[in-house]
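A protein chain is absent from this complex, but the other protein chains hold their places.
The block that comes next holds chain A.
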């Protein structure tokens, strides 16, 4: 009898412990998922911030370059600048159109597509700055330097947001794959996250022959 009551007590205690532990892990997963949501929102916000700066950049560079169309700048450089500004403007319009279709971090194709789009913007902006080197007055102007500093600041914010997002995804994915995470995942809407990967070489300015 005494053994039965001990056994019953132990069983009850184990059930309470298991229930508490499961509840705690469930809450953990929810919290981690929220952290990933927050980190993703930061990534999107910083990309949007960069997109908002592009029209100002295009306007400043065009206005200054038009003034500087002299013998100092050869025709090839002028054409290269016009082309790169056109490309950046087109990308800017595409980003503006895509604003209405937010991408979830749970959608791996969507994340991949966003990464590719933003890498195109990276390349286009790098190209603009590389070609702008041929315009000495433009690169010395205060407006241009201020915009350049703002864009560099935004690039850094994007970088930090992506690093933090990847860290949150790592923590979240590790919990999902562990015990009892992999069991709980089946009970709720817990999809593993996808890491944001930067293309190799995308941060370097292209070599130009102007």
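Methods note: a contact is a pair of C-beta atoms (placed from the backbone, for glycine too) under 8 Å apart; a residue touches a chain by one contact, two chains touch by 3 or more; residues count from 1.
Here is the rule we use: contacts and distances are computed from a predicted model.
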Item to check | "Permease of ABC transporter protein", "Periplasmic pH-dependent serine endoprotease DegQ", "Peptide/nickel transport system ATP-binding protein" or "Sulfur carrier protein ThiS" - which is the UniProt name of the missing chain | outcome: "Periplasmic pH-dependent serine endoprotease DegQ"
Item to check | Full-complex contact with the absent chain, from A:30, A:86 or A:146 | outcome: A:146
Item to check | Footprint left on chain A by the chain that the document does not show | outcome: 42, 46, 145-147, 149-150, 152-154, 156-161, 163
